[in-house]
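If you scroll down you'll find the structure; I have some questions about it.
Of the protein chains in this complex, one is absent; all others appear in place.
Moving on, here comes chain A:
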Amino acid sequence: MNFDFFFSNLPELTITGLAFGAIYALIALGYTMVYGVLQLINFAHSEVFMYGTFATLWVVMALGAADADGVQLIAILIAALLAAMALSALIALALERVAYRPLIKRDAPRLIALISAIGASFVLAELMGLRDRIAGWLHLDDNLSEYVRKAKINNSMAGAIEKPRFEVAGVSISSIDVIVIVAAIGMMILLDQFVRRSRLGKGIRATAQDPETAALMGVNPTRTIQYTFLIGGLMAGVAAFLYMLKLDATNYQVGFLLGVKAFTAAVLGGIGNLRGALLGGLVLGVAENWGQALIGSQWRDVIAFVLLVLILLVRPTGLLGESLGKARA
């Protein structure tokens, strides 16, 4: 146990942990909302996130963020954010259409929906992994050679964006961490208010509570499910953008571990509960980062899972309890 290092760096460790936790929380939203409405684990949600990271990468590389600064850089980043959100949302919608809707219509067993999602997850990941081959068949590699080469070599946009640090009361803070935390929490508050107040949000909550009664009251279940996936996809896009800001690199298998962590965060906070997802994500991120400082970074993932098991044993419904439908959502 490395207590000296831990206590002397506690503020930095906490902030980095919060930044990771905020990203987990944004991905966890997708799991938690789909679970709230459909009671299904949307296993392929991690791939929705993965596509978002690539959209960010492509836009940043294609628009040449490395040579830009000031207003230009901000414009590029906003474009990248929008592209990530758009691609992730598109993938999420396609996922719902292809892998879920046929099963929901037939009222298939829940396990089979999980299998379908796992299959879809493989397909999405592999399509991205094989994108160069596919681009070759379509004779796209000549036209897009510049981008293909850049993105293929290292899947990384390291150095394209500067990451200034500043000091507050002797603690060195990365500006990126602050942006990530603030943006994620801002998005969460926005979504929370949206689900609570808007007409669509009420529809989503009603469907989560009792799909049949909601349908009788005039909520279109298919449309509601679609919107749920759409919102999850948009949030995953934001998460992907923030993730790329923080870590710079991605690959086609990046979604898997992050997806598992995000799902852990959702369960930790109480699945189906939006605020629970935020709390669970932040707790998980901080606990992981503290834990790895204490007992070594190779134990990072173990810490996450042990925490999950412990919390479920003590409080099986997660920290804040379940249900999107309850008034507190």
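One rule holds for everything that comes next: a residue touches a chain if its C-beta (ideal position, glycine included) is under 8 Å from a C-beta of that chain, and two chains touch if they have at least 3 such contacts; residues count from 1.
Here is the rule we use: contacts and distances are computed from a predicted model.
Per the UniProt record, the chain missing from the shown structure is "Branched-chain amino acid transport system permease protein LivM", taken from the list "Rieske (2Fe-2S) region protein", "N-methylhydantoinase A", "Heme lyase CcmF/NrfE family subunit" or "Branched-chain amino acid transport system permease protein LivM". Only one of the listed residues, A:73, A:87, A:120 or A:183, touches the absent chain: A:120. Of the candidate positions A:62, A:260 or A:294, contact with the hidden chain is made by A:260. Listed by residue number, the positions of chain A touching the unshown chain are 35, 39, 41, 98-99, 102-103, 105-109, 111-116, 118-127, 130, 133, 211-212, 215, 221-222, 256, 260, 263-264, 267, 271, 296, 298-299, 301-302, 305-306, 308-309, 312-313, 316.
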